[in-house]
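There's a structure below that I have some questions on.
Every protein chain except one is present and positioned as in the full complex.
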Amino acid sequence: MLSHLPILQVILPLLGAPACLILWRPRIAWAFSFFISALAFIISGLLLKQVWQGGEIVYALGGWEAPWGIEYRIDLLNAFLLLIVSGLSTVVLAGARQSVAREIPAEKQTLFYVAWLLCLAGQLGILATGDAFNVFVFLEISSLSTYTLISLSRQREALWAAFQYLIVGTIGATFVLIGIGLMYMMTGTLNMADLAQRLPEVADTRTVFAAYAFIIVGVCLKLALFPLHAWLPNAYTFAPSVVTAFLAATATKVAVYLLIRFSFTVFGKDFSTFDVPLHSIFIGLGLIAVFSASTVAIMQRNIKRAIAYSSVAQIGYMIIGLGLGSVLGLQATLLHLFNHALMKGALFMAMVAMMLRIGGITVDDIAGLGKRMPVTALAFVTGGLSLIGVPLTVGFVSKWYLVSAAFSQGMWLVALLVVLGSLLAVMYIWRLVEIMYFRESPEQAPRGEAPLTVLLPLLLLVLGNIYFGIDTRLPVSVTEAAASSLLVEAYQGVQVGGAK
Amino acid sequence: MSPLEIISAVLLAIGSFLVLSGAIGLLRFPDVYSRMHAAGITDTLGAVAILLGLMFLAGWTLVLAKLIMILLFLLLTGPTASHTLGKAAWKSGLQPLTDGREPAGDSGKGAE
Amino acid sequence: MELLLDISLLSMLVATAIGIAVSRDLLAAVMLSSIYGLLSANFFVTMDAVDVAFTEASVGAGISPLLMFATLAIVGRFERYPHQRALPALLLVVLTGAMLILATLDIPAFGDPNAPAQTHVAPRFINESGTEIGIPNMVTSVLASYRGFDTFGEVTVVFAAVVGVLALLGSSLPAAGRKLPDTLLQASNHRILRIVSKILVAPIMLFALYVQFHGDYGPGGGFQAGVIFAAAIIIYTMLFGLEAAMKVINVTVLRVLAAFGVLLYGSVGLVAMLNGKNFLDYDALAADPVHGQHYGIIVIELGVGITVAAVMMLIYFAFAGRLIDRSHKS
Amino acid sequence: MLTVTTITLLVVMAMALSRAFVGPTVFDRILAANVFGTKTVLLIAVVGFLFGRPEFLDIALVYALINFIGVVGMLRLIEYLEEDKQSTEDGR
């Protein structure tokens, strides 16, 4: 059975979803989907171990070898991301039951868990596959279920947010489809590894350039990279709390993964950094994203929206790391994927707890929260500190790598701006801290902590923020190996390119 | 040219002519009811002629059976659709054009 | 002749698209979009893509306009405002289009048999599928076996859609036994239409079964069969009311069937796995690989058909239920 | 003769299309769509013979079916809208 791990990872939630619909009782559906998600998490842990010890795993679906069939190809990069996505899904799902019971009508709760499993399956499928068209199919599975998850919220704005996301997401997916089609016309294949081999022959055609542009723009729409981010704040603000926690922790990671996969594996580093001036575009957009989104975040009254804008800013950091194009830069991006999942998971999970007790999430609602819900408030602050990048938290680790990557390439200006951007994060986090600890609670404000089932996952995430901020061995070694394995082949390519 | 092919060619020609004349009626006639009249009748007969023409080309195969199925289906649904359409137009208060006056239905109630 | 067909179909497509863009009557726009679907299906036939034409006709000209009509009945028929931000939009569109046209300059000529798309992966499907899978329709071979996992994903997408529609409109789906005030939907004054449709329902279902099981030899397959089967029920619903349709087949059953189809597909893969082969490797299903492939394809196509038919009916029921709710309110 | 028929059908399709554009009433459009649909059925049948692979007539059958369902759907929508309008007018 061990040889089937790559596919089990994806089909467990994929088959779990219809099974869940047949089970129908919400409580059973919750337990069932938590069980499935936890299984997927365990499998991804085993997979990472397998890949770490034995190298890349290839699994031919239907027994047809690539490029004729579809294959799953697990290397360190996607094994690492599989672990992040399934892990965060499991932790958030663990604390989801009460929040869902409160925020979603009873007759729709089962559908909620079904959509959650589909979304999880879609994301895992995107990560695991080695076939470009299969990416499109699973992208749509995860997107459709994401629209559903967002629209299940009781807030009426969620409908509009979901529709906006649907339009943008479909345009993005169609752009990706156009890109894949153009690549297919030039190479005759859909398999990523095969594409990587055959694309260099035609790399100097306008078609391949356009294919790359369409795929990047399509993925960036999904990623909400500045200036294509307009849908994200609404979607995150109005979605049910646990959905926001899940999406913020995983969806952007998957999109960044696609960006990395297409840029470095399929098109190759040579193409994406030499033929296309990608680094300067990415670094520029990333910096603008950091500054503009952080500034907007400072002014928000709804703290969920503030943290959603902060997500746009954090995506900026990841893109800067990509744009640097060095092993260290890529490693910084990968580390930040992991760390950002932890800190956003913690922040939004804290908001789940707040919503459960207070029922609102604006600045007025959380006044004096430090006294009313001390544990949740402390967790929120820890997540915030991590977001700023205070030492001994995970946020510090990835910022450190990012700054040193910029320095090592002599881009001191970029490094300086990254540090300055963190100061903006200090401003919006400090503002919330001030309100929570130094402002008086409103009269008759509800007090008391959220139930233990919500607090435990939250504390787990917070501890993760601190633990991996101190003991950095696991993420650092995995990301280092993943980044260099992605770029070392490309480096050999550089030598070939330099020789001609 | 075998006799079968000649028959089929004649039938196809008749069908083409009918279909074309129906279309001209559809374009040139003044109001919905007359257009329906032009299109409805020629449509069915033209389709029958063309499909019959194709049947002579098909010979005794599965294709012939399918052609007959299509023919039956069109014969059943074409007039039904026309009938329902006319009825719906009438019910909506659209008046047929009579003795040269402007059709009441043109951009009238039916278009709203 | 092919050139003439090609050019005239393409120019009609462009005309239709422009017609849709300028029309402010949404009913006309939807009608034109159904014509657009028919036209593109025709184009697919001239491009030899018979299976795609089949699907596009039943989706682009069939189900999707029907759903849009139902939506229009609820949200109203006319656009209220002229185009907004027309100029920037035009600029963006022209830019994207120009980029695409530039991109096409380097692709192999249309119809070129030596293009990479025709010479790299595809020849195996064309030359070997007859012996490896043993059925004449290559599209079905590739769809169900070589790229069977994509199709599994496709069924899941359909399933995801119904989960979404139920989550959004499900509350209007009456539980069994609730009395429905759907006189409006019954069309009792269309006697001829009702009789003819009633005659047609059974043959249409029969045809759906034919499409389901003939997919190995000609155009067709599970998805198309599911849509046609659902179409028969939908036409019945349109003329005899939702209540009558639900007496035939109720919502809970449909929901279970929608899930069952996906599970059926997946279980074929799991059985292959238990027999020691990879997921969805149908060779494992029988002693002789070609037989195994054949069994596998039949079962998964059945799974697709069941899910698609159930999903399409559920979606239409949800829309029709919303229509009744609304007329009841007003 | 098949060629001539094909061309005729294309011309007729174009004419029906222009009627669908012009209207003016919605019934004109439905009529045009219906005519367009039946012509598509015929075109597929004829083209199949023209290109020498007539065994794909299943598609033509589907077109005929879809066309009928489409017309019925449109009509039901119109009637629904009319009645809706009337009932709101009565309400006033």
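The first chain written gets the first letter, and so on, giving A, B, C and D; residue counts start at 1 in each chain.
Following the convention adopted for this analysis, contacts are C-beta pairs under 8 Å (C-beta built on N, C-alpha and C of every residue); 3 or more make two chains touch, one makes a residue touch a chain.
Heads up, the rule we're going with is that contacts and distances are computed from a predicted model.
Student: Could you tell me which of "Heme exporter protein C", "Cation:proton antiporter subunit C", "Branched-chain amino acid ABC transporter substrate-binding protein" or "NADH dehydrogenase subunit M" is the UniProt name of the chain missing from the displayed complex?
Tutor: Per the UniProt record, that chain is "Cation:proton antiporter subunit C".
Student: Using the whole complex, pick out the displayed chains that touch the missing one.
Tutor: If we consider the entire complex, the absent chain touches A, C, D.
Student: Looking at the full complex, which residue from A:30, A:64, A:184 or A:468 touches the chain that isn't shown here?
Tutor: A:184
Student: Pick from D:27, D:56 or D:80: which residue touches the chain that isn't shown?
Tutor: Looking across D:27, D:56 or D:80, the contact with the absent chain belongs to D:56.
Student: Quick one: which of C:137, C:197, C:212 or C:293 touches the chain that's been left out?
Tutor: Of these options, the touching residue for the absent chain is C:137.
Student: One chain is left out of this view; which of C:51, C:132, C:283 or C:301 touches it in the full complex?
Tutor: The one listed residue touching the chain not shown is C:51.
Student: Considering the whole complex, not just the chains shown, which residues of chain D touch the missing one?
Tutor: 51-53, 55-56
Student: So which bits of chain C touch the chain we can't see?
Tutor: Touch set of chain C with respect to the missing chain: 6, 10-11, 13-14, 17-18, 20-21, 26, 29-30, 33, 36-37, 40, 43-44, 47-52, 55-56, 59-60, 63-64, 67-68, 70-72, 74-76, 79-81, 83-86, 89-90, 92-94, 96-97, 100-101, 104-105, 107, 109-113, 115, 117-118, 121-122, 125-126, 130, 136-139, 141-143, 147, 150-151, 153-154, 157-158, 160-162, 164-165, 168-169, 217-219, 223, 315, 318-319, 322.
Student: Against the chain that's been left off, what residues of chain A make contact? List them.
Tutor: Contact residues on chain A toward the absent chain are 133, 136-137, 140, 144, 147-148, 151, 156-157, 159-160, 162-163, 166-167, 170-171, 173-174, 177-178, 181, 184-185, 190, 301, 362.
The rule is simple: only the chains that are shown with their structure count from here on.
Student: Determine which of the two chain pairs, C-D or B-C, is joined by the larger number of C-beta pairs in contact.
Tutor: Looking at C-D and B-C side by side, C-D shows more C-beta contacts.
Student: So how far apart, in whole Å, are chain C and chain D when each is placed at the average of its C-alpha atoms?
Tutor: Here the centre of chain D sits 19 Å away from the centre of chain C.
Student: What is the distance in Å between the mean C-alpha positions of chain B and chain C?
Tutor: Distance between chain centres, rounded to whole Å: 28 Å.
Student: Hey, what residues on chain B touch two or more of the other chains?
Tutor: 73, 77, 80, 84, 91 - these are the residues of chain B that touch more than one other chain.
Student: Using the touch definition from the top, which residues of chain D touch two or more other chains?
Tutor: 23, 26, 30, 55, 58, 61, 65, 67-68, 72, 78-79
Student: Viewed as a graph of touching chains, is the assembly arranged as a line, ring, star, complete set, or other?
Tutor: Graph shape here is other: it fits none of the named patterns.
Student: Show which residues of chain A lie in contact with chain C when the two form their complex.
Tutor: Result: residues 4, 7, 11, 14-15, 17-19, 21-22, 59-64, 67-70, 105, 107-108, 111-112, 114-115, 118, 121, 125, 133-134, 137-138, 140-141, 144-145, 147-148, 151-152, 178, 182, 184-190, 198, 205-207, 209-211, 213 of chain A touch chain C.
Student: Would you tell me which residues of chain C are touching chain A in their complex?
Tutor: 99-100, 102-108, 115-122, 124-125, 145-150, 152-154, 156-157, 159-161, 163-164, 166-168, 170-171, 255-256, 258-260, 262-263, 266, 269-270, 273, 277-283
Student: With touch defined as at the start, can you tell me which chain C residues reach chain D in the complex?
Tutor: Per the stated touch rule, the residues are 1, 4-5, 8-9, 12, 15-16, 19, 25, 27-28, 31-32, 34-35, 38-39, 41-42, 45-46, 50, 53-54, 57-58, 61-62, 65-66, 69-70, 72-73, 77, 184-185, 187, 193, 197, 200, 204, 207, 211, 214, 218-220, 224, 228, 231, 234-235, 238-239, 323, 327, 330.
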